[in-house]
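Removed from the display is one protein chain of the complex; every other protein chain stays in position.
A, B and C are the chain letters, set down in written order, and residue numbers restart from 1 in every chain.
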Amino acid sequence: MLWIDCPWCGARPETEFRYGGEAHIARPDPATTDDAGWADYLFMRSNPKGVHAERWMHREGCRRWFNALRDTVSNDVLTIYPMGTARPDAPGDEAGGG
Amino acid sequence: MRFRLKEGGRIDRAQRLRFTFNGRRYEGFAGDTLASALIANGTHLTSRSFKYHRPRGILTAGAEEPSALVQLGEGARTEPNLRATQVELYDGLTAAGVNAWPSANCDFAAWTGRLAPLFPAGFYYKTFLWPASFWKFVYEPTIRRMAGLGRAPEAPDPDSYDKRHVHCDVLVVGGGPAGIAAALAAGEAGARVLLVDEEATLGGALLGQRHKVDGVDGAAWAQAAAGRLAAMEEVRVLSRTTLFGYYDHNSLSAFERRTDHLGPGTPAGMSRQRLWNIKAGRVVLATGAHERPLVFADNDRPGIMLASAAQRYLNHYAALPGERAVLFTNNDAAYEAAHDIVEAGGTVGAVVDCRHEPAAPLAPKLEEAGVALHTGSVIAATHGTKRVRSVTVAKLGEGGGLSGEQYRIFCDSVLVSGGWNPAVHLFSQSAGKLAFEEARGIFLPGKATQALEAVGAANGSFGLASCLAEGAAAGARAAEAAGFGDGTPPPTPPVEAPEPGAITPFWLAPGQKPLGHGKAKHMVDHQDDVTAADIRLAAREGFRSVEHVKRYTTVGMGTDQGKTANVNGLAILADALGKTVPEVGFTTYRPPYTPVTFGALAGRDTGPLMDPVRRTAMHEWHEAEGAVFEPVGQWLRPWWYPRPGEDKHAAVARECRAVREAAGILDASTLGKIDIKGPDATTLLDMVYTNAFSTLKVGRVRYGLMCGDDGMVFDDGTTARLGENHYLMTTTTGNAAHVLEWLEEWLQTEWPELRVYCTSVTEQWATVALAGPRARDVLAAVAPEMALDTDSFPFMSVKEGIVAGVDARVFRISFTGELSFEINVPWQHGRRLWEALMEAGAAHGITPYGTEAMHVLRAERGFIIVGQETDGTTTPHDLGMDWIVSKKKSDFLGKRAWSREDSRREDRKQLVGILTDDPKKVLPEGTQLVETRGQPPIPMIGHVTSSYESPTLGRSIALALVRSGRARKGETIYAAPESGFLPCKVTEPVFYDPEGAKRDG
Amino acid sequence: MAEAAAPRSPLAGLGKALAEMRADGVTIAEGPARTRLNLRLDQKDVEALTAAGAVLGGSLPRTPNTAATTVNGTALLWLGPDEWLVTGSAEAGAQLEDTLRARLDGRHHALTDVSAMYATIALSGPLAREVLMKGCRLDLHPRAFAPGACVQTSLAKANVILHQTDDAPSYEITVRNSFSVYLATWLLDAMAEHRPA
Partner (left out) sequence: MKKFSIFSLARNALSHHERWPEQWRSPAPKPAYDVIIIGAGGHGLATAYYLAALHGITNVAVLEKGWLGGGNTGRNTTVIRSNYLWDESAALYEHSLKLWEGLAQELNYNLMFSQRGVLNLIHNVHDLQEATRRVNANRLNAVDAELLSTEEVKAFCPILNTTAKTRYPIMGGTLQRRGGNARHDAVAWGYARAADARGVDIIQNCEVTGIDVEAGRVTGVQTTQGAIAAKKVGIVVAGHSSVLAAMAGFRLPIESHPLQALVSEPLKPVLNCVIMSNGVHVYVSQSDKGELVIGAGLDPPNSYSQRGGLHTIEDQMGAIVELIPIFSRVRMMRSWAGIVDVCPDASPVIGKTPVEGLYINGGWGTGGFKATPGSGWVLAHTMATDEPHPLNAPFALDRFTSGALIDEHAAAAVAH
């Protein structure tokens, strides 16, 4: 059982959250994006082995979305940060967003 | 109980307990385990081994037991594969050894032992290949019958189970000296401490030894300490509880046996076993160590046991292992066992030590007592079938073989000790890496990756004093980390105990014949019958990795997970490959440490509590009216309301007719409702729906389709504009939560600039759909002040007013095609509204209808159900709903995807109506459709999504998704062979009132 | 406004079972009907916060996982950084809603009547915590969870608002109507082992 730090409610078991997958995937402008670009946005993921920038939502609690950097090998959560802010540097973070 | 000492031990001689084992009656004392009671009665043969059905006895005194496995109890409460060494004795206990028929004593399948030469490791991969057809009908069934240990019960479990979550600052695992010291230190500092121990009483190794702590018997000290811990408010001690799993983020799980020691049956309301889910600040692993057997020829005969086990049976249970024992060891510590036996008045025939100069301080004492000391020697053979009767001892020669003459020593028990393996299982589970220490040939905890510390024997510190010291220090440190105390450990009590002494790792004793020759077996894994020869064979065949060897030979794959076998097997493999142990690698331990019942893992979340049943405000009314319920997600919805003598078909037909001809009411409370407020609410709706809401007037309602950005439909529903910046959205029952999350996700992550608040009001409102030509009359009767005529209350509009004396919101929308009102009242008034409508409608023939009738009615009218007409690969265009796709809006979710190649295909599956040529035939929903009849394979062109007998049309109707369906109108196609290639016509997907003339009544 | 018609609790069907439950060290009962308003406000909008506070007779708690009780006995439950549940007496109802709406007029907010959306279950007594911990993964130990603490979390398999009201301890469990029978049944089952022999 992972314990994830909700920025508002504090540490809660992972079962209280909805996992939101890779972070920082902005919806591109449909008018200027070709099919490949749209497929990229919809489906392509970096899925790194190591530090992963990802989204969580505290479904059973405050229902707020937030970002986290988590090591996908150790499952250690390195840091959490608000939606809409850039990916911070984190210890042992060399994946750089992949 | 002829092997029971007259005095000593910690059993209660005042309480005699009767029990039956393998059909024989025995007596034991309270405080016994099944194993100790059997030994006290001189019985060592308990069961048969997995592969060769060799007679097996009791090897250990604890959780690591590989061979003394029993089937406990009978009937619905029987339990397979329990370790006799951990089964606490109770009066009337019955048990039998596993894997033996008719009994362990005379086992029919023992013949397999004679074919042993044909059954080396992995033999089954090499044979049973011919003839191919024999595998399924001859070979495999035979193997299956031979395999398996115990039997599952044949009736459902009468007992109950539960779970408990718990948080603590310090979790101490193991109630031996190190664990007790850690718990005391942390507890005294004021931290919240949880001490988990698998045995009935605290003490651990102390229970098997005669060492003194603080001037008293070690076990007595442990009991006193238990008392002190119990007195500390923030300390909880869980006995009979096994910490079996160490997961991420210091989440751990333990398995408590609450009533098993009382025998079958549990006090009312009491759970038999409990799963503890623990969140720990820091963890102190004081899990002790397991003595490892020595591997020598026929080392698996009943009567051969670990030295420490014999010591435990002697000192704790006051039971001698036999008349005459022989000790075989490679270390000093084991001499203590022999010494204790002599002290207790037992006989030790000889001590066989593979080392040339044993430094054991006890050696001289034993010799004084007349015990022959054979140094530089090994047991080269053992004799006796169902009990060891004698051993052959020989000197170790240069080059590892035997040399000189061989002595036959008579005995009925052999105590073996190959040294001690720290119990690093939980450390390994925690994702910590292990380190190998050559000198003692043991694996030790390496670098920890979680907030934990291993202490005492689990950390390779086998001395009693160091166990206490390490435990106290770790306990104090852990408490300090949680903010209690300054980390200085309390002073530890003085001890009177020998230091562990010297050890020379010794992995494989030569036999009288070369390994693998002749009948003798050097058993490494007692449960799965894996021998040293098997491991060498695996190495020979190219299995180099320890994981390969485990899987090929099954060493360590038994119910004991190799607690006694793994390290010996690994060392023998390394030797065979000419490598060091670390080079060969080590398998990672996985949960559970010892097996856990499915029941405990399920807890109370079974039966009616397995998953919540969601009920509406009218649920009890539906029940009282005998409704048949349909599970829709977690909801139970009335499916149909059979009247006496009616079957489903008749009931549904009646309900449909009532709606078409008079009035019907449906409980629609389960539909999702979302209150949407804010200056940008309209913008949000314009993005998430395919059609435009900016043009919707206040007080009016609009139907909308929702698509993902992949262009596929995932929900639909009506949305009412209650105010300039205020909407009420409805969703499908199944998607209510999902749609709210969908809106929130876009608002919070992609469009944070939009000022909109979404609030679920699904369960604020009970919703009744009142439908049928007489609906207006019925509603009028309960809503006298509400103007219901078409002009003042037109189709697709909303009104607020009083219905049945309650503030209500009424929508004029229709899912049946008939004049229809969806009346919303506060949930607690739902039942009242429903009953008022039933009463008012009686005169109009009002009839409650369920989801089945609703499905028929909407299908007649050609309305889709998301999840039935759609399956995640369906676009609005496929549904023929282009009319609801805005041409003006530059962007909304889903739009972009429709210009992709596959979405533009002409031959996509499109929604059509299907009419079977034979109007009486109703196609099963899901039926595939084809163009031609014949023999499979036949290409499919689509499938039936909805299909009913339509009472209104007096014939069957169906909706289907068919490739290029719209171009096929009028064509004849065929249903799948299951429906006898029934011919059907492709039609418009609307069968009733296409003009919508009925909606105003 | 209609004349108050007798509301029927979603737990009405379990009334007997709840009433007859006897256990050592823990009691269970259904809580009274309440006025409940879901209030959404941008917590940076100080004016709106002050306005709301004035109407409610106490300021909206800004500390997560807490609830405040105002002078006139209204409980203000923190649900999120911009979301509160205002619970008052059933009578307070419409009047409270109207004044709040009036005072917040013109400011971006959402005030939604959810009075009818929930049932409340009151669990109290020395063993109440023990019973809850059979299905709650959060730490309810007094050192971590005291009177005034209020969280949204999972209890068994239902989402609840768990509010500790005193250190008996007493808890008020607010659960959505459709889950209330399931949850009450689960609690009764979890209490069974404490029934007097």
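The rule is short, and it goes like this: contacts are C-beta pairs under 8 Å (C-beta built on N, C-alpha and C of every residue); 3 or more make two chains touch, one makes a residue touch a chain.
What you see is a predicted model, and the numbers here were worked out from it, not measured in a lab.
S.K.: Among the chains present in the display, which ones are touched by the chain that isn't there?
M.R.: A, B
S.K.: Where the complex has a chain not shown, which of B:Gly8, B:Pro153, B:Gly263 or B:Pro361 is the residue touching it?
M.R.: B:Pro153
S.K.: In the complete assembly, which of B:Ala650, B:Ile938 or B:Ala967 touches the absent chain?
M.R.: B:Ile938
S.K.: Of B:Gly245, B:Gly346, B:Gly384 or B:Gly672, which residue touches the hidden chain?
M.R.: With B:Gly245, B:Gly346, B:Gly384 or B:Gly672 as choices, the missing chain is touched by B:Gly245.
S.K.: Mind listing the chain A residues that contact the chain we can't see here?
M.R.: Output for chain A: 1-2, 13-15, 18-19, 21-22, 35-36, 38-40, 42-49, 52, 54, 70, 72-75, 98.
S.K.: Using the touch rule from the top, list residues of chain B that touch the missing partner.
M.R.: Output for chain B: 50, 77-81, 117-118, 120, 123-130, 132, 135-136, 140, 143-145, 147-157, 159, 161, 163, 245, 247-248, 251, 253, 275, 277, 431, 514, 516-517, 533, 537, 540-545, 547-548, 551-552, 554, 557, 559, 561, 590-592, 595-599, 601-603, 605-608, 610-611, 613, 630-632, 710-711, 867-868, 871-873, 897, 900-903, 924-928, 930, 936-940, 943, 945, 976-978.
Quick note on the criterion: only the chains that are shown with their structure count from here on.
S.K.: Out of A-C and A-B, which chain pair has the most contact pairs?
M.R.: Higher C-beta contact count between the two pairs: A-B.
S.K.: Using mean CA coordinates as chain centres, what's the gap between chain A and chain C in Å?
M.R.: Distance between chain centres, rounded to whole Å: 32 Å.
S.K.: Residues of chain B touching 2+ other chains?
M.R.: If we look for residues of chain B contacting two or more partner chains, we find 277, 279.
S.K.: Do you know which chain A residues sit against two or more other chains?
M.R.: 1, 63-64
S.K.: Can you list the residues on chain A that touch chain C in the complex?
M.R.: 1, 8-10, 12-13, 15-16, 60-64
S.K.: Mind listing the chain C positions that touch chain B in their complex?
M.R.: Answer in residue numbers: 1-3, 5-10, 12-13, 33, 38, 40, 82, 108-110, 112-118, 133-137, 139, 141, 143-144, 156-158, 176-179, 181-183, 185-186, 189-190, 192-195, 197.
S.K.: Using the touch definition from the top, list the residues of chain B that touch chain A in their complex.
M.R.: Within the complex, chain B touches chain A at residues 247-249, 251, 277, 279, 431, 449, 709-710, 741, 744-745, 748-750, 752, 890-891, 895-897, 899-901.
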